[in-house]
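Worksheet for the structure shown next.
The complex appears here without one of its protein chains, the remainder shown in place.
Here is subunit A:
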Amino acid sequence: MSKLNDRVFGLVMLVVAVAYFYGATQFPVPFGGSEAVGPETFPKILGVVLAICSLYMIVKPDPDNHWPALRTFAELCIAVVVLIVYALLLEPLGFILATTLAVGTLCWRMGAKPLKAYLTGLISGAVVFVLFTYGLELPLPLGLLELN
């Protein structure tokens, strides 16, 4: 079994640890002179701990977990993109429309029939909107549906 995952991650974290430690040495000396424990002391300790753990992972890696096949991986990417677009469109489109799109697409990609999926999105979005705006008095953006 391959043990590459842990090695790669260990290497990445080692770089992070070094950069983080270096970052800590660059803090300006606080007003009033340096103390026994300045703003840089704790980060320096953490940098060392992280570096040791990373080295351990590189030297003694665990066997890899299997990663998803290409198609599943694509589905995962779609899901993340849907979430990002959801955040992006939440204000311009409004909560109900954005939720219909986001929840609908997610349900559909997870195996629901498209019509049922988007209906789930619409209903859940509308219910949460009403609940928040009128029940809890926490207005969510209405976006396009807003009547001037």
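One rule holds in what follows: a residue touches a chain if its C-beta (ideal position, glycine included) is under 8 Å from a C-beta of that chain, and two chains touch if they have at least 3 such contacts; residues count from 1.
FYI, contacts and distances are computed from a predicted model.
In the listed set "Tripartite tricarboxylate transporter permease", "NADH-quinone oxidoreductase subunit I", "ABC transmembrane type-1 domain-containing protein" or "Biofilm regulation protein kinase SiaB", the entry agreeing with the UniProt name of the missing subunit chain is "Tripartite tricarboxylate transporter permease".
Interface note: of A:V15, A:A87 or A:V130, the residue touching the hidden chain in the full complex is A:A87. Seen from subunit A, the chain kept out of the figure touches residues 5-6, 9, 13, 20, 23-24, 27-28, 30-31, 35-39, 41-43, 46-47, 49-50, 53-54, 56-57, 60, 62, 65, 67-68, 72, 75-76, 79-80, 83-84, 86-88, 90-91, 95, 99, 102-103, 106-107, 109-112, 117, 120-121, 124-125, 128, 132, 136, 138, 140.
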